[in-house]
Structure formats: structure tokens, C-alpha cells
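Supplied in C-alpha cells, the structure appears directly below.
With one protein chain removed, the remaining protein chains of the complex are shown where they sit.
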Amino acid sequence: MTSYNAASVVLLLPLLSAFFILVLGRTVGTTVSKMISVGSAALCFVVSVATLGVTNDSGVLVSFLNVGKLHADIGFIIDQQSRGMLFIVTFIGLLVHVYSLGYMKEDKAQSRYFGSLSMFMFSMTGIVLADNFAMMFMFWELVGLSSYLLIGHWFEKPEACEASKKAFLTNRIGDFGFMIGILTLWAASNGELGFAQLRESLSGGSVSGPLHSAPAWVLTVAAIGIFMGAVGKSAQAPLHVWLPDAMEGPTPVSALIHAATMVAAGVYMLVRVSFVIAASETAMHLIAGVGGFTALFAALMAVQQNDIKRILAYSTLSQLGYMVMAVGLQAGEAGMFHLYTHAFFKALLFLGSGAVIYACHHEQDIWKMGGLSKKTPITFLTFVIGTAALMGIPGLSGFFSKEEILGAAYHDCGWLFTAAAFTALLTSFYMSRCVIVAFFGKARSENADHAHEAPLIMTAPLMLLSIFAIASGYGFFSDRLQAMVPHAEHGEGHYLVMGVSIAAVVIGAGLAFFLYNGKDKDPLNIKLFANRFYIDEIYAVIVKVFQDRLAWIVSGLESIFADGLVARLPAAIACRVGKTARAIQSGHLQGYTFALGAGLILAIYLVVQVLPKH
Amino acid sequence: MGLLELLIFIPLLAAALIGAGLPGKVIARSAAALNLLLVLAAISQFNAGNTLAHSYPILDNPAIAFAVKADGLSLTMALLTSLVLIAANCQIGEGKPAIYYVSSLLIAGGAMGAFLCTDIFFLYGFHELALIPTLLMIAIHGHGDATNRRAIAWKITVYLGVGSLILLAGLAALVVALKPASGLTFDLAALMQSAKDHPLPAATQAWIFTALLVGFGTLVSLFPFHSWAAPAYATAPTPVAMLHSGVLKKFGLYGLIRIALPLLPLGAKHECVQQALLWMLIGNIIVIGLVTIHQQKLDTLLGNSSVMHMGYIFLGIAAGTQVAINGAIILMFAHGISIALLFALCGRMRNQLGTLEFSKLGGLAANAPFLTVMFAFGTFASIGLPGLANFAGEVMVFLGAFDSNINDGFKLIHWATILGLWGVVMSAVYMLRAYRNLFFGKAASGHFMSDPVITQRVSLVLLAGVLLVVGCCPGLITGLLKDLTIAAP
Amino acid sequence: MPSVLFYLFAAITLLFGVGVVVARNPVASALSLVCSFTGLAALFISLDAYFIGTLQILVYAGAVMVLFLFIIMLLDIKAAEGRQTNYATAVGGLLLAVLFTVQIAMVLGDFKEGNKTLADQTLNLGAAASKTSLNTIKDELAEGTLPDAKLMGFTLFDKYPFQLQVVGLLLLAGTVGVVVLSKRDRGGKEEVS
Partner (left out) sequence: MITLNDYLLVAGILFAIGLAGVVVRRNIIVIYMCLEMMLSAANLTLVAFSRFHLVDGAPDYAAQSLVFFTITVAAAEVAVGLAIIVALFRAKQSVDVESVTKLKG
């Protein structure tokens, strides 16, 4: 299994299955299309496990564009980062496919759902294997498209359509910045798009290194542009609004896309092109700042959410903030390690919440659940394991990776570390709040009362994932699975960081237990957090004023100026001239003869006086 | 009678036959299909190195000859014409009078002639031939009430008439200025040769280029001269809207790339011409983008969006580098197909639903899945989604425009590209908003949309398939354009 | 031809010309035109153009003016009632006339040949005699008299025979036209505008 065949299978198999379902899905029936989609996911997983042992390699699958200076092609890089990510994507993808078989059993458009899932697998593997910016950008937008299709799966629900449109447009705004970054790099490096060539051109090693000599502002613009792409995709601070709304989609979708893989693509890309970001100081500070801010900001909002999926969505935002902060602090490996562990326990939590919702007949509000620990024991157990890993309880995977990031923050700048520590505290607070309210106490609605355990096909992935949630932090697993574990050169503050993170977990959990144990109503009532800092409303106003109102004004002006000046004005002038010209034919013979005489005299004057002079 | 002459005269002959009374449907569709096969044959011949050039001299003092020559650019456009012709003919419903077929065949034949001829005289003549049926059809069979329809037909006639006149003046000046020793000639190759031997001074090149730009710009709805386009497409009958916005509008751009750039290399690069063009295309993208966002009906939205997409192609032409020009050509091809597909669907929906107001429609996807998928192809193609043809064009245009050195600050062309990128976001906004309002959400009362019958679907699937094929491997078209003679930047 | 007669006839022509314009009654203006033509004929005679002079009297003063009077009587046109000739055209016309005369005067001012007087243009009939081929004219020229009518006839029929035919045809067409025009169309309704 050479790396070339592996890459092409992993990339093209989901595309073929998606295309097959699109074209023949209707004729061949949902069961066959489901089988094809799950089969392709399984095969990809097997192939990606096979590539775990393969040596680093990169090459070109198919040449996409080859015009003059431009050489954009679909290539692949197999190195530790892509192998680890490939494993996550295909493993969690497979689990979500299997889980969806159960979750979406009575949905009426299953073939379209599985087609979109295969489409997503194709685009995500594309991002993972990408070896140049053109390919990265292409799959960037294809991932946006598949998330649009999946979020808007139940298109009858207006909220789902709005959410999918919002997701696509926010991603597109991120891509706007991403493209500017790519174009700046393309112009500064005189036509290079490949990561290897750009790194070489930046390092100024070979003679073709114009990027090395590019002025600082060009590199900063490029780095910030590329970071904007990650902001759009990984839902960082300004463009985070689409992720909580994306919960309108089916839960397995949220698990796969909005927890483990797609949102992580931003961080993956940043680590992949870290040499560009390293080249510009200001960009690094900006990235670290945005990451830290998003982590804190999302954690604050998560505290007051009542919908179980929204709590997890905000926690994903917060964890992504951590990873981006790590990248900003030049600790890319820590970011990747956290991404790696986070993928497992967040997917576990989302699938767990799916099982809970399935059990309570599509009830999502935690205040209407309660006492589920007795009714759905397996879901409860796996959910608690996931929560523990997320909170960072020592011994589980979350602890190791989060601690790395806190260490990096500690070494770099003080207030980022405090923000990160406070976010850790908030994380354990809202997660334990969620567990206590949802699983302990007594059932608060008849749905919760006669909830029943999810079928095996849904609980099996949960159990498998909980094993990984526990084990993925330890060396044995992570080395085997090519996770990018930062080599632990524990600086002097290591134990202080360890202590602070453990303390944060304990305080958070204790506070939540104290506040929420046995309560039927949310004692805390912070309007600001619950309404998500009113950001959605602010964005709505911005869109309304800057886009719709401006569009109305501009279209008015355009019809006055462009249409008026260029079309209607000459027409009006022509009519006016026409009317005045008519007056000359007034019908008065005397007028005509007078004009005749005047013309005669003028002619004589010209002939006699003027002509001889010239 | 070579392959290319057949390509031009089959549609015209078919139009004549239908005019003479033979059954329109059969002849039109067979002519269109035959045309497509011939184009594919011509492309394979061209790849095998045979440029199928024939010349039938008509006059020798001003050397006019009906000369045709196969070239990457003209074959791409010929392929676009034949594809859109098939789709347009299939969109003509049952009871429609024969003039629908005659007009669409005439437009296609004229466009084919304009794209394949290498003699400026015939190039201009065929374009005018193609323009006339468009204007007539809008006046006679347009949508909307009679007075409004006639007013718009009048406006477009006068507008394009003036545009063509300015163009004629520019071409005349060009032909006279580049008069080789052997006397006045309209033949492009000879003019090219004489442009090389004794290039014109920069100033004359600049003002001739401006005249050509304004002339071609009006035909292509460049920003200040665009106000004829949106209402015309909104009221034009479906096949005419498809053919004009998809094919005929590209004549202006084809002319710029075929005539203006090679013959007047300094003209395009002249400082104030470049600035003016850039400001105009920024107007095209941003102003018309905002206007499109404001539209409340599907047909005016599509009309305006096709005006806006011209901005990108002009950006490619303004940049002038090989990457940008190839991108512009692919974008012309891709936009032609995608806008034709969208107008076909829009026409179909107008016939069945009666209204195209976003506020009145919704939830059509529930019982028209095929249409939803096709509209998705059209929407995502026009947004520039990778994997569909527009993306390859747009990305090459943007890369080509950013080709110049940026170390000493962003120049106007860089800002134009960035605004173009924001235009892509805007186009995503209005297309997705339209797509969501029409197809998703609650089904509006009384509006019921059913899927087209199988035979109707073939042409739509053909267009969508072409978008997908060219999108996945744009090498097919860039391969044709390898040896395109573009003035070096 | 003593110069005083020239001034007399010039004055007659011009004054009666003004009379034509100023006269209220069309008959009066017609008659003053006749006098003006006779004055003009006299001027022709003073220029030794006897044939043209008589022709002027015969055709213009005679035939044309008679036709005018006939039409005036036929149409029974009364004097222009309501003398409100609008002053704009009156002033305009006068201005035109004055300007024209000024221009003619200026042109004549620097027209050098114009200063040749009648006297120094003495006819050298002897030389003319030797040139013509017709002996009748030759004899009269030899005698020193100017056979104006004969010379006129000679030039007309020698140099412009074709033009004469054409003019004849023109007159014929003119008369036919007049007949058609003045025929009262029986059936057609009177076209009253």
C-alpha cells in the first residue's frame, strides 16, 4: 500500500460514493446508498490505519491547473500531522456513519443525508492531505458546502435553512480573508502556492526566495489573511456566530463536523502553514489574543445555555480557542495534541447527547431532563467519562493536552495564562452543571420519565469512543496513532501549571455541585451570557443596515445615475432638441423669406469679406 | 465548405427552413445537436493540429474575405454557443410560435459566425445579425405588460445600437491606423502583422482602445453602460435570455481579447485607460452587487448578477497576464453555461408558478427535487464553488490580477481584486438568499412546482454536467488555450 | 445719351419700384410696376440694347403685367384690409434691403472695371464688321450703325440653337400646366384647409 494509492483511495472513494448517491440514489433505494456510504467510510478507515506505518511522502495525484506560472494540482502529504488527522477523521467518520444508521432510521431523506456525509468525508480528507494553498482553498469551500448541506438537511425547518445559510456565508467571509492571504503570498513569492516551495522561498535558502526579502507588512497581511480563513472555519471570535446555530442539523452531524473534524480544520491548517505565521510577530500576537479571548468568551456564554447541544457547541468554541491560542504561542504541537484528544471526547459527548435526545424523544432542554442516570446507564457512564476528559480531570486525555497549552501560555505571557486558567474553571463548571441537571435528581418531564436506553448500534460507538477518551492521552496510544505529542521539556513552572489546572477543575465542579444539585430551576440568571452577549442581534443589525439598507440606497442611486445619466438623460435631450427644432417650421412664409434673405446677405458677406482674407 | 463554415450555416439554414414553415421543434433540436457534434469534431481536429482555416476573398481593395479559423478561444466560445443553443431549444415549450425557434437559431448562428470569423468585417456583421432577433423577441414575446416590454425593447435597441456604432468607429479607426502597405485590410492576421512591424504610438493606441472598450463595454454591460441589461433579461423570453446573456454578451469580451489586446498592447497598459477600466469594473462588482442584493424577483436578480459577473472577466482582461486571460476565458465559458442553466430554470418556474417574487414563493423543494438539484448546481456554480467551472476561472483571474509586484504597496488592481473577492461574498449572499427563499422553508400557499418530464431534463443535466466536468478538470479548456497569442504583460 | 436722361430713368425705375412695394391697392402696385419696367427699358436702350429694351416692354410690361392685372381683377382682391402689417416683418424686410444695398455699394466700391464710363467704350464697328460672316450685318456695321436685332438673332441661332428649342418646349409645358392647374375639378370636394 504505497502512500500514493492510499491517498487516492482515501480521497476519491467518498467522492465516488457521494456522486453515486447523487446520481442513482433515488433509483437504487436508501438501503443500498446507506451501505455504500458506510462501506466507503469503513474502507477509508482501514486504509488510513494502514498508512499509520507508512513513511513520510508527498506527491501529485492529478494536475488541476497548469497555465503559465500557475501550477495548482491535487497533491498529498503524508507526514505525522496528516496521518494523525487522517486517523481521527476516518475513525470518527466511521463511528458517526454507524451511529447515523440508528439515529436517522426514520428520516425520509436518508440517501441525501449519507450522500452529504460522504461529500464531507471527501472534502475533509482533501484538507488533511492538501499540499498547496490552491487545493487547501478548494477543499476549504467544499467543506463549507457539505456543512451547508448537512446543517440544512431538514430544510422544511426555517431555522435549519437560516442556520445553514448563515454557516455558509460566515465561512465565505472567512474564505474572503483566506484568499487575500493566499494572493499576497502568491504575489510576494512570485507565483508559488505549494507549502514546501513557500517554506523554502521564505527561508531564503535557495535563490528563488523572493518571499524572504518581502517587506514585513506583506508577511503580516498574508498571515492575518490566512488566519481569517481559520477564524471563519474554526468559528473564532468575530465569526463564531454560525456554530451554535449549526446545532439545527442532525446530532451525528454536529458530532462529526462541529466537534471533531471540520472546525478543527482551521487549527490543522494553521499548524500546517505555521512557517508563514512564524514569519510575522504581530500576526502571532493577534492569533494568540483571538484564541484566548474566544476561549474565555465562549466559556462565559456556555455557562447560561439550557440546550444540551448548545452547551457542547460553546464548549467546542472554547476548546478551539485554546488550540488557536496554542498556535499563536508558537506551540503548534500542543494545539494539535489538544485537537487530537478533544476530537475523541467531544465526539463522544455529542453522540452521547444524541443518545440522550433520542431517549427523551427529541427533547433538548436539560431542565426538562433529570434522573437519566438510572434510565440510560450506558449513555450516562460514557457521557460522564467524556465530561471528565473535557474538564481535564488528571489521568484522562483532556488533562494532558490542556495542561500542555496552559504551560505554553504560562511561559509566554501572564494574562493569557490567567484567562486560560479561568476558562478551565468555567469549563468544569458548566460541564458538571450539565451532567448534574441532566442526569441526577428526578425526571422533570414525562419524556424524561419513561426514557429508554438507545439501541446497541448507537451505544457501541459511545463505548468505543470512551475508551479512546481515556487512553488517547497516554504515550502508548498516542505514539501508535501518530498524535503530535509535544516532547515534554517541562520548564520550571510545570508543577505550578499542573496545580493551577487541577485546582480550577475542583473549584469549578464543586461550585456547580453546590449550585445545581437537586434544583429544578436555574439559580443563576445572567441575561448577558444567556443571550450570547446579544452578538447575533448586533450582527443582524449590521447586516440589515450595511447590506440591505445600503443596497436599497445604492440601487436607488444606480437607477438615478447610471440609468438616468447614461440612458434617460440623452433621450430627454434628444426629445428637447427635437421639439425646439420643430418651431423653425412655423408655417409663416414671411419668416421663411426673411431667413432666405438673411442667408443671402450672410453668404455675400462671407464670400466677399471673409473668404479673401483667409 | 469546411467544418467551421458548416458550424455557422447550419443554424442559419435551420432558421430559414423553420421560417419557411417546416416543423420547428424537430429541425431546431436536430440542428442544435448536429452543431454540438460538429464543434466536438472541430475541437478534436484542432487538437490534432489542423486549424481548419479557410478564406473566401470577396473584395481586394479593402481586403474583405469570409475567413474562418479554428483557435482555442473561438472553439471554446463555439462549444459554449452550441451547448446553450441545445438547452435554449429544449426550453421552448409546445405551443410556442415558430419565431422562437427562428430567433434562437439566428442568435446562435450569428454568435457562431462572430466567434469563428477572423475578418473584422464579418465578425462585426455576424454580431449585428445575432443582435436583431434578440431585440425583436423582447419587443414581441417578452414578459410583462406590452408598454413596459416595448419601452425596454426600445431602450436596449438604442443602447446597443449606440454601443455598436462606437465600436464600429473604434474598429474603423483601428483598421485605418494599422493599414499595412498592401492597402486597407480587415484580416486580423494581416493587422496583427502590421501592428508588430510598426506599432502605433502609445497615445493613438490608448484612445482607439478606449473607443473599443466603450463599444465592447456597452455590448457587455460594463458598469456605466449596463442599465439596459437587467430589465432586458428580466423581460426577454427564456430562450432569448439564455442565449443573449449566456453567449451573445460574451462577444464584447471575445472582441477585447481577440482584437483589442493583441493589436493595441500599449493601449490596455496605458495608465489612465487602466485606471478607468479598473474603476468601471469595481463599479460593476460592488455597485451592481449591492443592487442585486436589493432585488426582490428572481429574473431581475439573475439579470443583475450576470451584469455583476462581467466585472470579474473585465478584471481578468485588465490584468492582461496569461493566467488572468485564460481565467477570463474559462469564466466566460462557465458563466455562459451557469447563467443559461439558471435562466432556463427561471423561465420554467415563471411558466408554472406565474410569479417569481421571493416573498410569494417558498418550499418548492418538497415536490421538485430534480429542480432543486439543478438550481443548486446553477447557484453554487455562479457563487464560484470549487469543483464547478466558475471557480477555476475566478481563481485564475484573481491570481493573474495579483501577479504584479506588491512589495511597494497595493496598487489599484490589487484593491480591485480584493473588492472582487468581496463581490464573491456578496454573490454568495444574494444567490443563497434566493435559493433559500425559493426552495426551502415552509411551502407558500398555492404555489406548486413539479419536476420537468424526462426529455426536458436531458438539456438541464447536460449543462450541469458540463459545469461539473469543466470544474473538475479545467485542463480541458486551458489545453485548448495553450498557444493563444496574448500581448505579454 | 446724355447722363441726365440716365438719372431720370433710373429714378423712375426705382421710385416706381418702391411704389410697387408701398402701394395699398394691388392694382396701383401693378401699374407702378409697369412704369418701373418702362424706366428699365429706357435704361436698356441707353445701353444700346434696343432689342432687349423692346422685348422688356413687349413681354414684361405688356404680357406679364396684363396677366397680373387680369388675375387681380379675376380674384377681385380688395386693398389689403386691416393695415396691421406686423411691424416685425416690415422692419426685417427694410433691414434686409438696406444691408443688401450697403453690401452692393461696398462691392462696387472696390470694383475697378466698374469705373469705365460709357464714353470710352466706343464701339469699333469696323473691327466687328471684319469678323462677322453675314454680309447684311457686315454692310450695316460698315456704315457705322449697330444692327442690334440682327446681331442678337445671329448669336441666338448661331450659338444657342438647342437652347431655343428647349425654351420653346418650356413655354409649351408652362401653358399645359396652367390649363391643368386652373381646371376646376368637377367631382373632388373643395379642399378647405
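Going by the order they are written in, the chains are A, B and C; count residues from 1 in each one.
Just so it is clear, contacts are C-beta pairs under 8 Å (C-beta built on N, C-alpha and C of every residue); 3 or more make two chains touch, one makes a residue touch a chain.
Source: prediction; values computed, not measured.
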Chains shown that the absent chain touches, full complex: A, C
Hidden partner chain, residues of chain A it touches: 582-590, 593-594, 597, 600
Residues in chain C touching the chain absent from view: 1, 3, 6, 10, 13-14, 17-18, 20-21, 23, 26, 29-30, 33, 36-37, 40, 43-44, 46-49, 51-52, 55-56, 59-60, 63-64, 67-68, 71-72, 74-75, 77, 80, 85, 89-90, 92-94, 96-98, 100-101, 104-105, 108, 111, 113-119, 121, 123-128, 131, 141, 146, 151-152, 154-156, 159-160, 163, 167, 170-171, 173-175, 177-178, 181-182, 184, 190-193
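Keep in mind that, in the parts below, only the chains that are shown with their structure count from here on.
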Winner on C-beta contact pairs when A-C is weighed against A-B: A-B
Approximate Å spacing (C-alpha centroids) for the pair chain B, chain C: 74
Chain A-chain C separation of Cα centroids, rounded to whole Å: 104
Centre-of-Cα separation between chain B and chain A, whole angstrom: 35
Contacting residues of chain C [partner chain A, same complex]: 89, 92-93, 96, 99-100, 103, 106-107
Residues on chain B engaged by chain A in the complex (per definition of touch): 155, 158-159, 223-228, 287-288, 290-291, 293-295, 321-323, 326-327, 363, 365-366, 369, 373, 380, 383, 385-387, 391-392, 395-396, 398-400, 402-407, 414, 417-418, 421-422, 424-425, 428-429, 432-433, 436, 439-442, 473-475, 478, 481
Chain C contact footprint on chain A (complex, rising order): 590, 594, 597-598, 600-601, 604-605, 608
